[in-house]
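One protein chain omitted, others in place.
Here is chain A:
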Amino acid sequence: MATLLRLERVSKIYPPYIQALDRVDLEVEKGEFIFISGPSGAGKTTLLNLIFGLERPSSGRIYYAGREYGRLSRTELIRLRRKMGFVFQDFKLLPNKTVFENIYLGLEILGVSPSEAYQRVYPWLRRLGLAGKEKARVETLSGGEKQRVAIARAVVREPELILADEPTGNLDPQRTREILEILEELNAEGITVLVATHDESLYRGRHRRVLTLKGGRLVEEDV
């Protein structure tokens, strides 16, 4: 399989001197499903942010499909993000907009017309248990529903890579299982998935590659 993502000795230091990541090496093949585990504050979100291009590493190099982030302009880096779907821990939804409008935002950037968007969004709403909620304002939804809207917004764009930061943090066990199944289905369709979680039960018994962040270093776990 071809390499989709490569991190070479990537470090991230926040001023004055907080080492979030320390010489992290990571190679992700296309179509892989990887869990990144570690306790809160271990640097999982920082790692995903660096991969997503939201932050620049203090040192080291990140490659996406052979393109090094350091060589890309700001605009090119933003455009690269369109190939990825990010499920944020705090959802990053617009509370005063409807479910459909929130999901459509990501598609509109890709130039998808509203009529085409309806056809792409509705199957996902059904699949994520949000059918009938498309006109509901996000502020009226529960935490779990918001989480699913955030997932729908990420997956509806058919990204090459999905980055999910604690995607089941607000869900009950039933919904957690469903979300993981959806992510696994997407992975089976060829989409690469990186899930950051502090919840060990999420990956136990799933026979997936698990990487753990300890003291800013990434360690491969044998699960």
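In the analysis below, contacts are C-beta pairs under 8 Å (C-beta built on N, C-alpha and C of every residue); 3 or more make two chains touch, one makes a residue touch a chain; residues count from 1.
Here, contacts and distances are computed from a predicted model.
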The complex's invisible chain, by UniProt name, from "Glutamyl-tRNA(Gln) amidotransferase subunit A", "Cytochrome-c peroxidase", "Energy-coupling factor transporter transmembrane protein EcfT" or "Cell division protein FtsX": "Cell division protein FtsX"
Identified contact with the non-displayed chain, of A:Ser40, A:Thr75 or A:Gln119: A:Thr75
Omitted-chain contact residue, chosen from A:Ile13, A:Ala65 or A:Leu105: A:Leu105
Contacting the left-out chain in the complete assembly, out of A:Phe33, A:Tyr64 or A:Phe86: A:Phe86
Selected residue (touches chain absent from view) among A:Ile18, A:Leu94 or A:Val219: A:Leu94
Absent-chain interface as seen on chain A, which is shown: 54, 75, 78-82, 86, 88, 92-94, 105-106, 108-109, 114, 153
